[in-house]
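The complex appears here minus one protein chain, its other protein chains still in place.
Up next is chain A:
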């Protein structure tokens, strides 16, 4: 640990930081975990924003002025199903990630 810190602090002298330190803001593609994905029946959606508010990964955007009013970023959606469970108009459902419904 001591050695590791010394090595890092030598390399990072210019930045005046010590110790092992995270300097990159990054992301894993957690979407690959998914076994099921949430899909939306846009006709029934009341654009309330509940799904957006409760999504733990913060990947839902609700647009009041678009026909496809709910957009999910599947790169990170983990398929937890909270959005489906909380949607008050029951217009979302989970479908298997691969294969037919």
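To be clear about the criterion, a contact is a pair of C-beta atoms (placed from the backbone, for glycine too) under 8 Å apart; a residue touches a chain by one contact, two chains touch by 3 or more; residues count from 1.
The rule is short, and it goes like this: contacts and distances are computed from a predicted model.
*Asks:* If you had to name the missing chain as UniProt does, which of "Chromosome partitioning protein ParB", "Pyruvate synthase subunit beta", "Phosphonate C-P lyase system protein PhnK" or "Carbohydrate ABC transporter permease" would it be?
*Replies:* "Pyruvate synthase subunit beta"
*Asks:* List the chain A residues touching the unshown chain?
*Replies:* Against the left-out chain, chain A lists 15, 17, 20-31, 33-34, 53-59, 73, 75-76, 78-82, 84-86, 94.
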